[in-house]
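The complex is shown incomplete by one protein chain, all other protein chains being positioned as in the whole.
Note that the chains take the letters A, B and C in the order they are written out, and that residue 1 is the start of every chain.
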Amino acid sequence: MKIHEYQAKAIFSDTGIPVPREKLATAPPEAKKAAEEIGLPVVLKAQVLVGGRGKAGGVKKAEKLEDVESIAGQILGMNIKGLEVTKLLVSECVAIKAEFYLGITIDRARRKPVLIASAAGGVDIEEVAKKTPEKIIKIEINPLLGLLPFQARNVGMALLSEAKLATEFTSLALKLYRLFIQRDCSLVEINPLVLTGGGTLLALDAKINFDDNALFRHPENESLRDLSSEEPKEIEAKNAGLSYIKLSGNVGCIVNGAGLAMATMDLIKRFGGEPANFLDVGGSSSPEKMVTAMRIILSDPSVRVILVNIFGGITRCDDIAQGLIQAKNEADIKVPIVARLVGTNADRACALLADSPVLSATKMSEAVKLAVARAKEAE
Amino acid sequence: MKIHEYQAKAIFSDTGIPVPREKLATAPPEAKKAAEEIGLPVVLKAQVLVGGRGKAGGVKKAEKLEDVESIAGQILGMNIKGLEVTKLLVSECVAIKAEFYLGITIDRARRKPVLIASAAGGVDIEEVAKKTPEKIIKIEINPLLGLLPFQARNVGMALLSEAKLATEFTSLALKLYRLFIQRDCSLVEINPLVLTGGGTLLALDAKINFDDNALFRHPENESLRDLSSEEPKEIEAKNAGLSYIKLSGNVGCIVNGAGLAMATMDLIKRFGGEPANFLDVGGSSSPEKMVTAMRIILSDPSVRVILVNIFGGITRCDDIAQGLIQAKNEADIKVPIVARLVGTNADRACALLADSPVLSATKMSEAVKLAVARAKEAE
Amino acid sequence: MSILVDKNTRLLVQGITGRDGAFHTRMMKEYGTNVVAGVTPGKGGQEIEGVPVFNSVEQAVKATDANASIIFVPAGFAGDAILEAIFAGIKLVVCVTEGVPTLDAVRAIAVARTHNTRIVGPNCPGVISPGKAKVGIMPASAFQPGCVGVVSRSGTLTYEIAANTGEFGQSTVVGIGGDPVIGTSFIDCLKMFQDDPETKAIVIVGEIGGNDEERAAEFVQQYVTKPVFGFIAGQTAPPDKRMGHAGAIISAGSGTAEEKIRAFQSAGIDIIYEPEQLTERLRAKL
Partner (left out) sequence: MSILVDKNTRLLVQGITGRDGAFHTRMMKEYGTNVVAGVTPGKGGQEIEGVPVFNSVEQAVKATDANASIIFVPAGFAGDAILEAIFAGIKLVVCVTEGVPTLDAVRAIAVARTHNTRIVGPNCPGVISPGKAKVGIMPASAFQPGCVGVVSRSGTLTYEIAANTGEFGQSTVVGIGGDPVIGTSFIDCLKMFQDDPETKAIVIVGEIGGNDEERAAEFVQQYVTKPVFGFIAGQTAPPDKRMGHAGAIISAGSGTAEEKIRAFQSAGIDIIYEPEQLTERLRAKL
């Protein structure tokens, strides 16, 4: 789960990580008022949950008060990578001596948290890592010990040379790590972390991603969720225990297991079709989940056929068949359904579907080809 | 550092560990008012920083409101093992189904925290451990992992059999461990932990000792210190960086190093004398510390001689000699001083003391015998 | 032989009294797995599917000498369940539970290393050595004793692939799990398969996200002498979207199927684009 810069900065501030003076605005006059309070010049920053807002013109400086409203008006309502800008952060303009990158994330390969820092801050860190890896400092963190003060201090010395600043950096990095652990983050990032003209460290930007798997133990994060940036159907699916992602094709698919669902999509494409979605009905299936899955897929007007591909394990094929029948009973489903159900209780599922108009297949390729053909016929 | 039951219970309560309803009282009418608010019957408990108050009559039950004042009057002012009772805890009387012991401390031999629990609660746990060790459950805690939920639950199952209560116990034990770590305790103890008539767990008593070495990072503990229970001279010594303990003899001693100080005391006794104190001037000595040490020792009217025994290492003998001279200059010291200074800068010390009336010795036995003889002469 | 599980596996089921735990205990027993004990705190003394239930792993191990464990407890308790198994001396822990917080997995895996315990998962279908033992939730019908080692980040896709090994069957099939942090990697399994005389060919079933496939490819190039086949799911997956598995996400342009396929190809791994192609490819190489 991603949150906005202004939300991340509020959390930083609570944690004792210094951030610029700033205020959120949702309309130009509000932005002007904020600028008056903060003092000019100010930087106006679009709050959107995608990267690259700077390049898209979503970050602008305003020198004069009369410019604030007009620039705010330009940014608010802007569309950045498909997301509308509805919130703006008005931030004090800080004199910058040096810019750094500081982030903590999980290193999948090493299976532990890593602290990543660089004297090349304010730019795309992935780029820096690829082009000039020697500019990246990477510290492995023993998860049973946490970030150790000496580790943070050594990074601080490398970036800032001066002992006093290294101590300030250490305290900041330790707070950032504590935050990472206590709120179950998958990423915390300060880019850039700046050394101000006044000689202190300040988080000029802030990014926090939470581990979705750990959200259940952080009810405090729910209020931070920006539903406007999520696809409503994806939210509905998630609430029903389904994993759904809308795509642009016309072959709807319901599969159990993420890997098989992706493989099914890939095979649809390979056989000349276009998948309309990714949908994993998940491990513990129930007829109700199938009904919801069908409803979500059918709400997409592009869908011309539904392909159900189930290899039963924890998922029982008879539950899936039951759900299909129930869905057909509850609504008048016009598009053809191709079902391929193998594995746990496949025989019972077969018996249940015997008298229904559902098209059956036993091989995956067969089912996919059939579905692609039906979709083409229907267009 | 030890704190009172009522203070420990306030901390428990903040931590989410359930405690009885109770109020502190320093006078009988206050106790009566507290009992009215809490509801009868109540238990009145002397708040003193020593064990065995129950046996000394410091814990009594009051059934009627009119008894509360008289019982409070009996307990307040009572002297328990040399300490006057000035505070009283008025506590609700809880119906008890079962009593347990639960404590966390550091196992010196294993060099890690241990959780100790027993179904034999409410009694002296040291006794239980000696007489019926099979009644003690001891769980080693990996300090890098902390107390793990399954460990706490397994103890809970062993004590309480029931899953629901084991879960309640787990939550309580994990909170107790968190407290132990977060506040740098050397002991946290609930004795007894009771299962109430209502079927829930409650900390009927509470004991918290803080690690003296970690007090510097817990300024919040300073306000909990009960100076009335400490020897004023010991406090003065501590503030000066000295470690002083008053004893009942007449040979005052100033030694560097706790081991050598104890060995000096032991040798005084062995040679027929009685040490007046333990005093370790500590590692980094300075002339000023010597002056303070002399003043503290001389404020004890029993002292007939001062024995200074220094084996210089970090401590420099010339600093000690300097201090002796300074002390003699600042005050008119009547008692004889025997000094034995060897090790780092002993030669310089020798030179400094050459013209002073300080009696010198080179061997420890010689110095001790000389001091004991002088003390006997002076009586 | 085979890897990880076989006839000597004495299995403990943690969370045996839950719906999934009980169901799969029956399925594993029916398959012939030696399920010796179950654990659910507070349910000690009961029997589930003829298996004695204990209150703690320690008690279960003491009473039954269990040497492997499979975990079905809810996500919030799975990390602690793994630690309980490790502390009780279990050397193979298969964690089926989905949705385990990453930091819990990180911690449990760190402890497992210092105790020489192997964790498979979390969020995995488990391990099966067909004809010997099934420690997982896979449907028995998809597997046949044989000589192909299969290792996969997926669940059902693994069954699909295994079912397509045809007459060659499988020596062992390992579902390593779809989370970003997992106890057993592709490389761990490749080492074991390379050393296992019964395994004649290896299939790696990867997917988008991370770079475990790339590291596996390097390892194959350097150390694996047996024929290796590769399948990568997610060629049509959009970027920055988590595709069901917590670990299946293309972020900042890395972790794409193309990269992984390229890595496989340059390591000499034979790419399978359709699961059903596997049978003929095996015929060609074995």
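Heads up, the rule we're going with is that a residue touches a chain if its C-beta (ideal position, glycine included) is under 8 Å from a C-beta of that chain, and two chains touch if they have at least 3 such contacts.
Computed from a predicted model, the values in this text were never measured in an experiment.
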Contacts of the hidden chain among displayed chains: A, B
Option from B:Ser243, B:Ser302 or B:Gln326 whose C-beta touches the chain left out: B:Ser243
Given A:Glu30, A:Asp124 or A:Glu162, the one touching the chain that is not displayed: A:Glu162
Residue in contact with the excluded chain [from B:Ser118, B:Asn154, B:Ser186 or B:Thr292]: B:Ser186
Touch criterion as defined above, residue of B:Ser70, B:Ser299 or B:Ser365 at the omitted chain: B:Ser365
Residue of B:Thr86, B:Asn142 or B:Ser302 touching the missing chain in the full complex: B:Asn142
Residues of subunit B in contact with the chain not shown: 106, 108-109, 111-113, 126, 142-144, 181, 184, 186, 211-214, 216-217, 243, 245, 247, 255-263, 265-270, 275, 278, 280, 282-284, 310-315, 342-344, 346, 363-365
Touching residues on subunit A - with respect to the absent chain: 145, 148-151, 153-154, 157, 162-164, 166
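The rule is simple: only the chains that are shown with their structure count from here on.
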Each chain counted as touching subunit A and subunit C at once: B
Chain centre separation (subunit A, subunit C; CA means) in Å: 27
Between subunit B and subunit A, distance of the C-alpha-averaged centres to the nearest whole Å: 54
Multi-partner residues of subunit C (at least 2 other chains): 107, 111
Where subunit A touches two or more other chains, by residue: 144
